[in-house]
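With one protein chain held back, the other chains of the complex are shown just where they sit.
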Amino acid sequence: MIRIGLLGCGRIGQVHARTLKGINIARIVAVADAIPKAAQAMADATGAELRETDAILSADDIDAVVIGTPTITHFAQIEAATQASKAIFCEKPVDMSVDNIRTLMAGIEAAGVPFFTAFNRRFDPNFAALQARLGAGEIGAVELIQITSRDPSPPPIDYIKTSGGLFRDMMIHDFDMARFLMGEEFTTLHAVGSSLVDPEIGEAGDVDTAAVTLTTASGRICLISNSRRAAYGYDQRIEVHGERGMLRAENILETSVESATAEGFKRSPTLHFFLERYEAAYAAEMKAFIAAIAAGETPTPSIRDGLQAQILADAATQSCQTGQPVAL
Amino acid sequence: MIRIGLLGCGRIGQVHARTLKGINIARIVAVADAIPKAAQAMADATGAELRETDAILSADDIDAVVIGTPTITHFAQIEAATQASKAIFCEKPVDMSVDNIRTLMAGIEAAGVPFFTAFNRRFDPNFAALQARLGAGEIGAVELIQITSRDPSPPPIDYIKTSGGLFRDMMIHDFDMARFLMGEEFTTLHAVGSSLVDPEIGEAGDVDTAAVTLTTASGRICLISNSRRAAYGYDQRIEVHGERGMLRAENILETSVESATAEGFKRSPTLHFFLERYEAAYAAEMKAFIAAIAAGETPTPSIRDGLQAQILADAATQSCQTGQPVAL
Amino acid sequence: MIRIGLLGCGRIGQVHARTLKGINIARIVAVADAIPKAAQAMADATGAELRETDAILSADDIDAVVIGTPTITHFAQIEAATQASKAIFCEKPVDMSVDNIRTLMAGIEAAGVPFFTAFNRRFDPNFAALQARLGAGEIGAVELIQITSRDPSPPPIDYIKTSGGLFRDMMIHDFDMARFLMGEEFTTLHAVGSSLVDPEIGEAGDVDTAAVTLTTASGRICLISNSRRAAYGYDQRIEVHGERGMLRAENILETSVESATAEGFKRSPTLHFFLERYEAAYAAEMKAFIAAIAAGETPTPSIRDGLQAQILADAATQSCQTGQPVAL
Partner (left out) sequence: MIRIGLLGCGRIGQVHARTLKGINIARIVAVADAIPKAAQAMADATGAELRETDAILSADDIDAVVIGTPTITHFAQIEAATQASKAIFCEKPVDMSVDNIRTLMAGIEAAGVPFFTAFNRRFDPNFAALQARLGAGEIGAVELIQITSRDPSPPPIDYIKTSGGLFRDMMIHDFDMARFLMGEEFTTLHAVGSSLVDPEIGEAGDVDTAAVTLTTASGRICLISNSRRAAYGYDQRIEVHGERGMLRAENILETSVESATAEGFKRSPTLHFFLERYEAAYAAEMKAFIAAIAAGETPTPSIRDGLQAQILADAATQSCQTGQPVAL
């Protein structure tokens, strides 16, 4: 039995709690949240104990911590969990500072603590199937990857202001996906971005529409485009070109119903809400984490994956501001 | 709180138990199964008491029974539950005999007991959306309905032999769907069928490939085609033509991944397993049943819906054997 | 050089003239039409001589006649052309009377004259590809065929009144397609039909919405559905189920443009006009006819194909009126 301490009882903590409930070999032993009411509700829902965060991080009856707290608190919690030799599941981003992540990584690797960076999209059944088929050589060596990621609508401007910017907040998922699919590190990055969706976003110094080009040493190319707006729902597509063809993952629509009228053939919009779109991915990543630590294996994505994505996000932010490519 | 007695702890009973676990206003109080081991496993999984079927049917602490036992046992269980004024959720078919269903219906209607015939496909989110859009008049009055229903592969021949035949065992779902969508009773039926998939099925006196044409008094038409085999998975499609166009529900594929190679563009097969294909439908039908009885409303589909579908299945069996249309 | 006499210079005659213009080994020598102006326009456009129909049918400098005149005139023209040993390309239907077709067939077969019944849809590149792949065994033996054929809107009521009815005028194409794909003659037929689109059609004694079920001696099944109305354009689909899967031909849309908005994903309506939808088919059938007679081969579809389709159309008309199946 893997005994879990759940740090952070907000929206994402609740998702993980639901998944953990269905995993026989795991049990949530204790929960904590800075908001007492949220923590209490989670304790009630899971039957776990309510404890202080520090108490959980050092507890003898906890094997693993699931960190779903605000990013700003990750560093201290990860340090404490590492010292207490807990397995760590941490929401992305690990930290906003690449230096901080390097510091944590050094500690984690020295201590040999299992660490999982929660890039949930790797576990989406469609993207995972695509990656497995790529890996099996179905289309030969990868030549060009195109990732499209568009939110239905922008988050509140206050969120934007503290988000670290589009590249760190939103495109970071795509950077990880690009690495996951390419299987070779990127060596150059070029980013462009602008504020076309909402002028307030531009005034806040951020962009809402952006595109990044990445290349590898062997000349493979990846294009990522992001927007904070998509009228037709949450747009999440991947297209990979290889020697012998293409593999792509299409959007998930609300229903399979199609109408045909004088206007033409009409299918549903895509699923709008990320928790619904990636429901299966959230469940699968937690199962993978628990399975890995139960088997004594190193979970993936690692903290190094978290670091690399953050390095790309920083580089993109810089490239977008300077207009110059960045060598990685 | 709706207190549930679960009769039948097999595959479908387990599906319903899982759904009930997630419904706050319902609780499984007691479970029963002819196979003690199955009953015990269910009791362990749900925390419910293990009781005899009769005891559950007459218990004071049970508000509703969920009947997922073999069809042959339904009659007696429904009679007992009716006498004990329990709300009843019953797997289809209610009974193999139309006369028996009429008898039960008389009792149920006299007693005013809530009764739900578990035609789960009405609750598939896609089919339900299609029906709602039809009802909202999106394509005007219905003119022609085409229902395609093909299993991935035939059931064991022993199952076939006691199944009542394809029309009663398999097409009954499509008969109910046809009624659900048409909104007008059928007045004529013509069926053809043959054994093309497996000669053993023909030798057992059944068909494995069949088509039925139904018409209503106002001239609307419904075509249903069934097969016990579909190499590409579970084929479940509906197409409705009306004055102003068409509404159709397409198949659900295993993944959203598409490949493009020298052979062309290839998408995944459909979901193969009915429990997976209709997972959402099974959950939604139980929620609808619980919600209706909690609200003191009459649940739908009713026992009359169960009766009508059975009448159509009987007529199709007869028409297929005689080659003659049947007036309903 | 195949020297052609073109009888009938209306819409379909013009289509054939255009095709013949592009065939190097054929030349239109003479043209005729009951309407002098139409004939003259065709003579001008093709550079062919204007002659009387009878003169063309008996001319020494004509190898083949292309008959695109009203159905009522076919019988006499085919008889004359047969006696003059011309190759004959005849628009469908050959004749409204099955007896007449039998008489013509006897003469044609006795004389050994090449005869082509212009069921153009066999030459649609998509349907032809489907049939070729079926024939190559891609999905094994055929089990069930589903043909959907819906016109964008009904023809004028005056046309309906002299058309011979939906089964002879419209579904005849589908009967031929069913035979083409099934590769086994049908032995039973059951038809239903009603007037749902336009009450005037019903008052004229015809139906505008219809469905037919056909079976073969070996138990294979074919379903055909027709409507005189489809808001989304000309609906022409075929779906064939076999041992190892399905082959289907989808509709042809006006453009490949798809929009995605808050309403969902929208593609174009289908091509509306039959001459546009089957443009390639009309060209291909004429090329096939010319190629066959140039090579001294028997062209297909034959007059026997024309006869069989007419027999099915008659049977459907009868079944729809009596409500009883017809043994063929």
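General remarks:
The chains carry the letters A, B and C, assigned in the order they are written, with residues numbered from 1 in each.
Heads up, the rule we're going with is that a contact is a pair of C-beta atoms (placed from the backbone, for glycine too) under 8 Å apart; a residue touches a chain by one contact, two chains touch by 3 or more.
Remember, predicted model here, so these are calculated numbers, not experimental data.
Considering the whole complex, the hidden chain is in touch with A, B, C.
Within the complete assembly, A:Thr215 is the residue of A:Gln40, A:Ser58, A:Ser163 or A:Thr215 that touches the hidden chain. Annotation: of B:Leu253, B:Ala284 or B:Leu312, B:Leu253 touches the absent chain (contact as defined above). Touch with the chain that is not drawn comes from one residue among C:Ala230, C:Leu247 or C:Ala315, which is C:Leu247.
Residue positions on subunit A in contact with the hidden chain: 139, 141, 143-144, 146, 148, 150, 188, 190, 192, 194-197, 209-211, 213, 215, 218-221, 223, 225, 227, 229-232, 235, 241, 243-246, 323-325, in rising order. Subunit B meets the missing chain through residues 230-232, 253, 260-269. Along subunit C, the points of touch with the absent chain fall at residues 125-126, 129-130, 133, 138-139, 244-252, 255-262.
The rule is simple: only the chains that are shown with their structure count from here on.
Look at the contact of subunit A with subunit C and you find the same residues on each copy: over half of the numbers used there are shared.
Note on subunit A versus subunit B: their Cα superposition corresponds to a rotation of 180 degrees, in steps of 5. Separation between the centroids of subunit B and subunit C, computed from CA atoms only, is 42 Å. Taking each chain's centre as the mean of its C-alpha atoms, subunit A lies 40 Å from subunit B. Remark: subunit A and subunit C have CA centroids separated by 58 Å (rounded to whole angstrom). Across the assembly, subunit C contributes 230-232 as residues in contact with two or more other chains.
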